[in-house]
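Missing here: one protein chain of the complex. Every other protein chain is in place.
The chains carry the letters A, B and C, assigned in the order they are written, with residues numbered from 1 in each.
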């Protein structure tokens, strides 16, 4: 697999994503500069976490206009894989790759903590290596992670199995107490209708090594590898 | 060339004893200045001197004492005197680290004060050529029962978090203490640690006659100029425009500046780089010239500004954030501009390194300030005062610590323990550190919540242990023991995580040093710190001094905070501080 | 070309939770402003722009709002004032 990690000027999880792909998965990783138009034939585009353009106006609002995003959108429309993590999820929503929006955490505070997620769907190209209902522990670190969409969109996401991860308590309840940001229906991650774009607020790339406390992100990347090996390419 | 061509600007206020005093320059210092110049200084020069001879820039009350601290060890690559200290961690890797206070700005505007404190300490580290990999902070507030304290506390925490989170440097540890002595004077000390290859170390030394001096990064505005008290009818701007402006942090610009600076340093196009921090352009340029033993000339009209009509005085003293001063190699100006442009930032040539041993500031062709050579820095007065312990503290110390009357409603041990655990200083600080991204950079092996943070050095099997510790009450009661204990506490925390202590940085937060009892605390605490550092083979590689932390209720507890770096030779040595499983034996070590 | 100054309000759409407004309302109550009802917090953006006419300026500002300043999923915008700068 060749993964391209988009580097916006204020990206700050770009190196972590690169490390994940290159050093941990042993796959090819390249950076994609925001001012470029060349996707370098990557199979997977990662929109990494960070504060793409400062995010003072609205997280991800400005990033979607960067030159590289035109290519990322085209790649997604062709069925190419896109993984938006944290700020990348926000950008994907702003760019219309995913429905809804991510608003200020209900606490109005940044939240950095390991959280438990329930895998809601394994019928995606990002989650086939989990099992349904599996509870995984992955860190979040964001100030604007409250997933919001209108009622119709929410109903459609649920009906079509597009809700992929939900914040839950250790015993699996999607309770308010387990919701770090006030997301509607405890939504932590969703895929688009075509299933090739995943956006999630938690950071799977921070959960790949025992030394860092969790390896629960590994199946996500393995799922991607699996899906690409299966010949479903852009 | 003589200095006779220095001109005061039309509209500058007259140099009167009152004006000199308002700038915090004593009669003695003013006399020394006039002798140095051989003439009356201009308004611009008064501004420059007020900044350079301030305690913050000159350490005039603390330098003689600081000189007694141990600073050398085979692994110390850079000791005090640079933007940050640097130690080798082996295999060609080095760690740069430094601590900085932003106490006064945070007392006025907690959010921006704390945020810009983080910004400043990040710049100190990345100007050395190191990529920041961790932040810590040490905070002191009055009791949380006061609404104002709660406002300060939440503002400071949010400011620290928002800045570090945006730049993408994990905040991995720190401490928070609540005590009435800090009620009017919160302490906000921030520490940054960076990683680099030893051969990438860059020093802020101006060199090479003819090399251009460039201002890079954000534009210069009227931020933080202490011009308010000097507003005079003669000045052209309205008094509204003269109000001192709080510095506002822009972490996004900082992130750009960080990337651009590291790229610049690695590019070979520059010879030196320094943060324009406290006293901005003035102190950065004068200090770089002094270290290089060269002259500099700067034309303020070339400095990119944010507002029209700024005077040389304002441009020189502005504390606008996210700016750097760079000495480029002659002929490489465009290369520097290109790197900055890649990161959507500006770079402008504003001056030059010159052979003539002067520090000269011009406004176009007019010389508005000129000082002979580096004397501006080297001839700053230094004061050694007579220390004297306060009688009240002496008496307090003489009391038998076991001789305490129980509280009226004191019940059993469980009740006492609960009360202790509920006290804000002892209670969990989760509310604080949940607001800090502690896991970005995927290297945080132990984050907030452990005795010391552990950050692995990616690409090696090593890790560093980091902590920040201080105990003002202890230092107040016994300055020398307290100074020793602060270093020892840090060393214990570092050791518990599996590391050998290597070096410290420190922030001396004290009251007014002109008071003999404060001077006593300062000299004793420094002596104690030095003793502990010597015994523990952890030299001091830098630090910061914040004096005059007083308000009408009195001075703060004397609070040296110690930031320590320890080295863990193998990841296998990383040791957790939490109880691991039922049935494990608990052993108490030490006596 | 004339210089215009335009003020824009961007507010959370009705029905969207506004935690900032709620936090402000709570704080005002606890400060003793007992009769405060609902509070909504949005953005106030002032843009200076050159345009051939007021209408042209308005069109441009509208386009800015639609493209960048407001998120159509969660926010409404309104041009509050437009005049010579």
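Keep in mind that, in the parts below, contacts are C-beta pairs under 8 Å (C-beta built on N, C-alpha and C of every residue); 3 or more make two chains touch, one makes a residue touch a chain.
Predicted model only: the values in this text are computed from it and were never measured.
**Student:** Under the definition given at the start, what are the shown partners of the omitted chain?
**Tutor:** The chain that is not shown is in contact with A, B, C.
**Student:** Check the options B:245, B:361 or B:376 and report the residue that touches the missing chain.
**Tutor:** B:245
**Student:** So which bits of subunit B touch the chain we can't see?
**Tutor:** 108-109, 112, 218, 221-223, 240-241, 243, 245-250, 252-253, 306-307, 320-321, 344
**Student:** On subunit A, what residues meet the omitted chain?
**Tutor:** 53-54, 56-57, 61-62, 65
**Student:** For subunit C, enumerate the residues touching the unshown chain of the complex.
**Tutor:** Per the touch rule, subunit C residues meeting the hidden chain are 1, 3, 7, 9-11, 21, 24, 27-28, 31, 33, 35-51, 60, 63-64, 67-69, 80, 85.
Please note the rule applied: only the chains that are shown with their structure count from here on.
**Student:** Can you name the chain whose C-alpha mean lies closest to the mean of all the C-alpha atoms?
**Tutor:** Centroid comparison flags B as closest.
**Student:** If you average the CA atoms of subunit B and of subunit C, how many Å lie between those two points?
**Tutor:** That pair's centroid distance is 39 Å.
**Student:** With centres defined as the mean C-alpha position, give me the subunit A-subunit B separation in Å.
**Tutor:** The answer is 37 Å.
**Student:** Two or more other chains in contact with one residue: find those residues in subunit A.
**Tutor:** Nothing qualifies.
**Student:** Please output the residue numbers of subunit B that touch at least 2 other chains, ranges allowed.
**Tutor:** Where subunit B is concerned, no single residue meets two or more other chains.
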